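A protein chain is absent from this complex, but the other protein chains hold their places.
And now, chain A:
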């Protein structure tokens, strides 16, 4: 056993996990989550019982309306106690859609969309409203295809089947940009056996030029990658037909004239920014960067390992794959080459063993063929 193996073994032993979490610690996490979940339910139910009286009055006065007839977006907003929003849905700024799509056992209808500032009755002491005063609201209804009524909000079955209903933006990773990350939320009411959901999130019309979808999936209130596929090269999101449950997309008919690419760019920059990673570059990092620069200079005198020269393959998401003798790289080609760039990539990965360095570099020819190669730095 050489010195480096001995070290490796000692480190593995000395730094091995010192123990498992105690059972009561795990239980306390589960309890806290359950507590949070039940608080959400109570809130939703309280919200719904609060408007029940109003619903009853309304149902009695509109009995003439056929049971299958939908409520309009503004009527739903009224039911949820949002009078200002109801007026906004009636205004000429609102987009009336009334488009239905069947998926799984349900029929989903997008009723209408409206955007604006200060449309909520209770402009919560939510600081995000001050940062992003303009919000987008949409009303979507869920009905069972077999005609059975959806459970009332007071029924225990209410919420058992959970739905994710969210705008998604073409060209942006849906797991990063969706209703949850766009400071969104929803309120629900069940009227005549149809469940209506009023969703809200940060202003999506700024993305109108890119194209915006309304996505619906069942099984979880969050984005589910089993229900949708994202193609990194085209930016298209598609509903997966083999998903066992609801999975559908509709195009949101937004006014392209309202797109604001500069605002969208600034918004995304803030939304996708990484938390600060330390205040100053520490000396070890600088030293490492210097060392990498030195190694890069040595590439020119290095010797390409002939067996390592391979054209990369592509996966269905458009990422390149390169594998050779323990090197395994899977990344998007844009990370290596700027648009139109040919020749060698600026980015090089180095590996070191006992003071002997190897570098992995990629080359792109005029036809766009990318080749990976490992260079031995003598």
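As a working rule, a residue touches a chain if its C-beta (ideal position, glycine included) is under 8 Å from a C-beta of that chain, and two chains touch if they have at least 3 such contacts; residues count from 1.
We take it that contacts and distances are computed from a predicted model.
Visitor: UniProt names the one chain left off this complex as which of "TldD/PmbA family protein", "RNA polymerase sigma factor", "Quaternary amine transport ATP-binding protein" or "L-aspartate oxidase"?
Guide: The missing chain's protein name, per its UniProt entry, is "RNA polymerase sigma factor".
Visitor: Among A:19, A:306 or A:368, choose the residue that contacts the chain missing from this document, as touch is defined above.
Guide: A:19
Visitor: Using the touch definition up top, pick the residue from A:155, A:270, A:325 or A:352 that touches the left-out chain.
Guide: A:352
Visitor: Decide which residue listed in A:72, A:100 or A:181 touches the omitted chain of the complex.
Guide: A:181
Visitor: Can you list where chain A touches the absent chain?
Guide: 1, 6-7, 9-22, 25-26, 28-30, 32-34, 37, 173, 175-176, 178, 180-181, 220, 222-223, 225, 230, 274-275, 277-278, 282, 284-285, 288, 291-292, 328-329, 347-352, 360
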